[in-house]
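Removed from the display is one protein chain of the complex; every other protein chain stays in position.
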Amino acid sequence: MNSAPPEAGVILAQSGAQALVGYVVDVGQPDRLGRAWLDITDRHTNRNGMLHGGLIAMLLDAACGFTASMRLGGAALTPLVTVSLTTQFVAAAKVGQRVTAIGYPSGGGRKIAYVHGELKDEAGQMIATASGVFKAVPAERFK
Amino acid sequence: MNSAPPEAGVILAQSGAQALVGYVVDVGQPDRLGRAWLDITDRHTNRNGMLHGGLIAMLLDAACGFTASMRLGGAALTPLVTVSLTTQFVAAAKVGQRVTAIGYPSGGGRKIAYVHGELKDEAGQMIATASGVFKAVPAERFK
Amino acid sequence: MNSAPPEAGVILAQSGAQALVGYVVDVGQPDRLGRAWLDITDRHTNRNGMLHGGLIAMLLDAACGFTASMRLGGAALTPLVTVSLTTQFVAAAKVGQRVTAIGYPSGGGRKIAYVHGELKDEAGQMIATASGVFKAVPAERFK
Partner (left out) sequence: MNSAPPEAGVILAQSGAQALVGYVVDVGQPDRLGRAWLDITDRHTNRNGMLHGGLIAMLLDAACGFTASMRLGGAALTPLVTVSLTTQFVAAAKVGQRVTAIGYPSGGGRKIAYVHGELKDEAGQMIATASGVFKAVPAERFK
């Protein structure tokens, strides 16, 4: 357990699901691309013993969503919802690997952002790709 | 904690991710459609306090994948991989609700299955839909 | 060439692409679901001699889009744009067949509609399915 504060831009356990799964979000890089990474353990496997597809989608949704938040919100991280997310499962990822998702903006307007995501392992092997649509929403909507 | 055995066709904690998240799979219904349900708690929320999109994708992937396993495998549940999954996030789901995903087969051949999924809450409100492609793989592939 | 007016709700050659391809839109059914059908000819084939995937996507986009227009617009057919469309190609369709796409609403709000589409041949064989997101836009936007 590390009691040091996280680096600037690193988000840990911001939501219930993030705390449960244990992925780390990084919105502090100069390229302003959202990232989400996970060290795969036995708690993350599907019935084949590989990283579960739902968690692959979760990492890509997080990375793409934070890219959209930065794009739509300027300095602040705009609250948003995922409208649609397509995930292509290119290769399997194993326990012990660290996988990192990055979201790349494709375009959009003031309220809608289109983001393309890639999930790779540490060797640079593509594990999955994603295409997502995200919509800015007023923060009050969820109160 | 319930020490009674689960009903026929109910699958609990078959994988690391299923145990972590706590969703329940049901492959024992006479319609031979895969189902996955979850009682939403604080551990399942996104940064808006609603059910996390990654978990929505996980439930739909599970339900659709088990429908594909039953379709491709006959009596046995064929091992398979998800090739592609598109999730449309129609409405938000809250802590305290039970949501259930069901996978409906659209077609396919001996090795590929196409499945359409729906995730609804107990009132029948559509939370999300999905379209998935699944591919049967030899069980040895993951040994 | 038939000089009789089309039936109520039937739309022919409303756009350049519709006239070029020759598909027929039907928005006059009591179920208020958009339909688009095509009699497949040699002008519609891909390099394998089957109905081209792009035209499959076009039929599903049309059917789902008109379902969304009816849902979002009431009596009028609201102008809208397709935000995202996923097409799953389940089976091939041949020259000489008539294929019909129908769009089924999954949900949405005042500005966004989620629609699930199915394309079948006359025997009821599923050719393709689709999931689309559509957004209402002011008509002036395209002037």
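Letters A, B and C mark the chains as written, and numbering starts fresh at 1 in each.
Here is the rule we use: a contact is a pair of C-beta atoms (placed from the backbone, for glycine too) under 8 Å apart; a residue touches a chain by one contact, two chains touch by 3 or more.
Values in this document were obtained by computation on a predicted structure and should not be read as measured data.
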If you put the missing chain back, which residues of chain C would it touch? 14-21, 41-50, 52-55, 57-59, 61-62, 65, 79, 81-89, 92, 141-142
Touching the unshown chain, chain A contributes residues 86, 88, 90-91, 106-108, 114, 116, 118, 126, 129-131, 133
State which residues belonging to chain B touch the missing partner chain. 83-84, 86, 112, 131, 133, 135
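As a working rule, only the chains that are shown with their structure count from here on.
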Shared numbers divided by all numbers used: is that above or below half for chain A and chain C, i.e. same or different? same
Could you state the distance in Å from the CA-based centre of chain A to that of chain B? 21
Between chain A and chain C, what is the gap in Å from one C-alpha centre to the other? 34
Show the residues in chain B shared as contacts by 2 or more other chains, in ascending order. 86, 88
